[in-house]
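Then we have chain A:
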Amino acid sequence: MVKEATEKVIPNPFVPYPATLKSVIDLTPDVKLFTLELDRGEDEFDYKPGQFAFVSAFGVGECPLGLTSAAHRKEGLQFAVRRVGSVTNALHQLEPGAKTGVRGPFGNFFPVDDYNGKNIIIIGGGIGFAPLRPVINTILDNRDGYADILILNGARTPQDLCFAAEFDDWAKSPRTKLELTVDAGDENWNGRVALIPDVVAELEPSPKDAIAIICGPPIMIRFTLTKLKQLGFANEQIVTTLEGKMKCGLGKCFRCNVGDKYVCRDGPVFTFEQISQFIEQF
Partner candidate 1 sequence: MSADNEPLIIGFLCNWCSYAGADMAGTSRQAYPANIRIMRVPCSGRVDPLLIVKCFEEGADAVLVAGCHPGDCHYSEGNYYSRRRFALLRELLDFMGIEKERFRIEWVSASEGKRFAKIVSDFTEDATKLGSRKVS
Partner candidate 2 sequence: MGADFTQQIRDKAKELLEKGTVECVIGYETGSDGVSARPAFIHDPAEVDRLVFDNTCSHNLVKYLLNKKGKPTAVVVKGCDSRAVNLLLSEKQIERNQAFIIGVVCPSVVEWGWNKRSEQIQKRCDWCRQHTPVVYDFLVGEPVTEEPPPDFADVAEMEAKTTEERAAFWREQAERCLRCYACRQACPGCYCIDCFVEELDPEWVGIRIAPQENLMWNTIRAFHLGGRCISCNECERVCPVNIPLSLLNRKLEQEVLSLFDYRAGMSDDTIAPLITFRKDDKLGIGE
């Protein structure tokens, strides 16, 4: 057997696209919304709701972040970044005009086209609400394609609710209900003070022709899942996006695996039916 290695130039998949930071907006005390513009233009970067990308803070490293903009709106690439580690800390120091890098888009996405005609229930907790924003904006911009929509956004305190500036727009959309809840209110808050799973139990969304999309901390997901199942939702009707430690996004560094599945390539979006089939349970 005589083999021959083919010598062709393979692009380095670790090299990010150079990008410029266009704007930084404080969403909550520890979350900022970054808008990036690729130096090569946005058209080269086609992405769907639920996908993620690696954003670089050169000199420190890069980290995976969910895209929180919807591609069709052409508002630039947006990421909601909570300051939790060394890279996000460095990102928070950046000011508009700073040079950065973006690698992606990676992963699968929420198949919103498949949800046509259905009732959509979107439940997000804390920063977990960020990857759901492109889902909401995609669905609302194609409002006739869907039946009733329920958006439930929860956070620790009123200041921690992400995307407050868009609440009015969402609530104004026909047949759309926006529910907000916090774990602890303050003097200006006259909305709900309750945990997300309890709010779900109270609102009793019907599982009929419905899809529930949830994202948030593991503990919130677990209890919300229980409530939804009590309401009659089947595993296939509940969709989430998983978080895993990642270094490559390419299925190579083998950090984000759940059994033989990679969060970065096979996910991050999974139905609970798929998750229940995983050999490894988190």
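A word on the picks: all candidates are chains of the complex that A comes from, given by their letters.
Everything that follows uses one rule, which is that a contact is a pair of C-beta atoms (placed from the backbone, for glycine too) under 8 Å apart; a residue touches a chain by one contact, two chains touch by 3 or more; residues count from 1.
What you see is a predicted model, and the numbers here were worked out from it, not measured in a lab.
Screening 1 or 2 for touch with chain A: in this complex the touching candidate is 2.
Chain A contributes residues 85-86, 89 to its touches with candidate 2 in the complex.
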